[in-house]
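Questions regarding the structure given below will be posed in turn.
Here the complex is missing one protein chain, while the rest keep their positions.
Chain naming follows the written order as A and B, and within any one chain the residues start at number 1.
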Amino acid sequence: MTDGANILRRGGLFATGLCICFAMLCCGDVVAQQRISPEIHRAADCVVKLYGPRVGREHGYGSGVLVSADGRILTALSLLVNLQGVKVVLADGRHFEATLERADELRQLALLRIDARALPFLSPQSSSELRQGDTVVALGNWFKIADGRESISVCKGILSLRTMIDAMRLAQESELQGEVLVIDALTANPGAAGGPLLDARGRFIGLVGKVIESAATNTRINFAIPGEALVEFLQSDSASVLEPPPPQTAASGNAGRPYLGIKLSRLGYRQVSAYVQRVSPNSPAAKAGIQADDLILAVDGRRVGDVATFDEAVARLLPGQTVQVVVKRGPDVQTLSLRVEAME
Amino acid sequence: MSSVISIAAAVFVGLLPVDQSDSATDRARVVAAQSARVETIQRLVPSVVCLFNKGDQAGGGSGVLIDKDGYGLTNFHVVAGMLKDHQGDAGLVGGRLVDMEILGIDPGGDVAMFRIDPKERFNPAPLGDSNELAVGDYTLAMGNPFGLAEDYAPTITHGIISGLHRFQAGVRGALTYTDCIQVDTSINPGNSGGPLFDMSGRLIGINGRIAVEERNRVNVGVGFAISINQVKRFMPMLRAGLVTPHATAGFTVRDQALRVLVDEIEDRAAARTAGLQHGDELIRFAGRDIHSANDFLNILGTLPAEWPVEVVFRRDGEVRRFNMRSAAMPLPKLTRDAPNQPRPAFDPYGPHPVTTKANRRAVRRAMELFHKAAGSTGVWHDGVGLRGVGERTPAGAHDGKGEAVSWRIAAGSDESIAPDAIPDSVEATIWSDLLSMKADKPAKGLRVVASDEVRGRICAVIERKMDNRPVQRLCFDDETGELLAVEFTHGGTGIVFRYEYGSVQSVGAMRMPRARWVYRGETLFAEDSFTEMAIEAR
Partner (left out) sequence: MNLLVALLLLSPLGQTQDGSVAQERLYEEATAAVVRAAVAVVSPSIVTIETVGGAQPVRRGARGAVSERFKIADGPSTGIILSEDGLIVTSSFNFVREPTVITVRLADDRRLVATLLARDHIRRLALLRVEAGDLQAATWAPREEIVLGQYALACGNGLGGPQPFVSLGIVSALGRRNGLAIQTDAKTSPINYGGALVDIDGRVLGLIVPMAGSGGGALAGVDWYDSGIGFAIPRDRIDEVLDRLRRGEDIEPGKIGIVLGPQEPGLLDDILDELLPQSRGARITAVGDPSPAKSAGLEPEDLIVALDARPISDLEALLRELSDRAAGERVTLTVKRRWRRFERTITLAKSSEIGPVKTAAESPPPQTDEADPAEKEENGEENERPPTTQPNSN
């Protein structure tokens, strides 16, 4: 064998050895022990376990997050926190009794207070940098598995989607409004609500929401209230339950009821599709080009499935607004532009 | 092929600058992790079995093979319906259905051991160490949820450890899960008895329970697995076909602020004899720091009856400790709920031909491993002997001065030793008997009776009953076969002597302990250290 071939052979062996060494370093580390980061451990110290009486179908226990060193706790608004004597257990096992300081029906948040000092706490941050696919970690005491100072439960997933959801809670329409973070982790369990949602670096970017079912699918939705809503809530200083915001008034002042000029076929019972029976002449609908026998599919981005949802969608409109109306006409689907007027 | 790909990908990844991130780099990293996982799964799948009642493929659960001889682990509740004749069926990956025997059962802890006849070679999954686990670690669960496997190919799921040292109460003393592992890895009915692996492919738990809620019996992100460290303590007994009772401490504790206080102590409890009192603050139990009553219940639930435990407590500011053996908790009653159901005609805890054979097989296995560990096969035969000399330090000797001690083990000695001969001689005879004993034909009267822990190592306790001689107890390391301890009653005085061994080193072709601790009754009598040892022809 020539010298050259010898060197090549030895070089090959060396390279293989190098490969194997790297493989052991790489694969071993990447795969074997993907430990949870220290930031998440630190965050776990700020999670509290909440306990109260069972009321109706509420389970009587939940989770919360310390948001100040002097004992303010952020949690999900529920019957649990509205009652007297919610018990709070810290990560180190100490017990306290909490009082309700503030609540927000719209964002479904509540702020509790315990009498303590120098506690570890988390500050919520905006979730705007969180993108689909990013790792998220949820902490909480679902099924009240952990007692006393036992460690809070952890689950992991990714951000599935940032979206608005129409939600049902316990077969009733939920008051939930605004965009939520839908996550790929099973947080729709009793006791999970009020726990923090963290990103991969342990930043507090959401609060796990209550168990609700999406009206779109009748299945449970795993979601969190985004960090920016938490920040807003903590920064607002109203001292009582917030009223829903007053209906928006159009810039031009007169806030009359919206008028479109569409008469739908109604046969006297629910669940009828929104077919147009008649369009009033010179009405906003007529000007937009809507015709009789059109099937309304969406108004201003809201899907219209039947007469009832059409009425709901129209009720949210404001005179002066220009909205897109999607209709099916024969084999085609058209999107028409309609300027809402006010009812005389 | 995939391993070459993964190594190549790993090399590529390894050579990348740390902070560079573009789509090719990202994909390479993800492919590397994916390939490693794919390969780990391929390696593990042959160990996973689907378990069924004999002749009935409906329902059933899962199990995992843990060694080349076909021994496997599952949940007790998976095989509870097969205890009449201890037979079932096991489906192996590839579609083969084979006979399965149920060996020992642990109804309190919900574990059982089974055995199949492995006709094909495979590499069983090594056992991991559940004390090394951390929340957030990724895991793989494998099994047969909802009986979906048509060709016994298991379902593989992937998730993280959500919590450790969890307590899940059982039902009437059975199926209590203490110190268990909580995962968000998807586990559903049918996964019971199947393995939980870490990403290196080590068995870290046996899946058995899930939290269920309003959504029927379907996974909602919370599964529980029995930790492998708990199972390891019971394995020597399960392998031998025994029914294993759990430990009871003989006292209860209660939480008081952040302290744990001893509450009630049973009259005859070893703890009372040792001096424990109501109101003492429990600090440590069986090696676990105790911060709550749950901590205590957790560690207690992982121990077999008569397990040796160290108890550390505080009284009046002073820390004290003692050792004791836990007592046995009664086995759970397996009565049926429905009033009109006939009582089973057989005793599920009773002896059975399968379990008697299992015990003998376990004895043979222990002897084989013993000979392997001692290196005696082919080396120890008629005409040789072992001679060791060293120093014996009596317990409590403060001046460090010892006396000379020698250890003489003769081969093939048929001499019947008198029951009241000095303990050292009795001990030497025991070694001699064992070294001369044929592994495949061990002496009659040898039976596995318990598990034990000797100096931190789990062992099988084999009792030897002989005519005209007191019973001997031999403790063999369940994994390596080393003889860790021998125990016998001295005929003359009636005192129980116990010899424990350590510091195994080579002696010619053999390997023998150089350190020996001699216990007289409950107390340490002396410590021997053999500086010279040799195998000689006599």
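Keep this in mind: a residue touches a chain if its C-beta (ideal position, glycine included) is under 8 Å from a C-beta of that chain, and two chains touch if they have at least 3 such contacts.
The structure presented is a predicted model; accordingly, all values stated were derived computationally and were not measured.
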Listed residues A:160, A:265, A:291 or A:321, member touching the removed chain: A:160
Omitted-chain contact residue, chosen from B:124, B:145 or B:195: B:145
Of A:68, A:125 or A:214, the residue in touch with the unshown chain: A:214
For chain A, residues in touch with the removed chain: 14, 17-18, 21-22, 25-26, 29-30, 33-35, 37-38, 131-135, 157-158, 160-161, 163-165, 182, 184, 186, 200-201, 214-220, 222, 271, 273-274, 295, 297, 303, 305-306, 326, 328, 331-333, 335
Touching residues (missing chain, whole complex) on chain B: 2, 14, 16-18, 21, 23, 25-27, 29-31, 33-34, 37-38, 40-42, 45, 55-58, 145-151, 153-159, 185-188, 215-216, 218-220
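Assume only the chains that are shown with their structure count from here on.
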For chain A paired with chain B, centre-to-centre distance based on mean C-alpha positions, whole Å: 46
Chain B residues touching chain A - in the complex, by the definition given at the top: 6-8, 10-11, 13-15, 29, 32-33, 36-37, 40, 134-138, 159-167, 182, 184, 198-200, 211, 213, 215, 220-222, 255, 258, 291-292, 294
Partner chain B, residues of chain A touching it in the complex: 18-20, 22-23, 25-28, 30-36, 40, 93-94, 142-143, 145-156, 185-190, 220
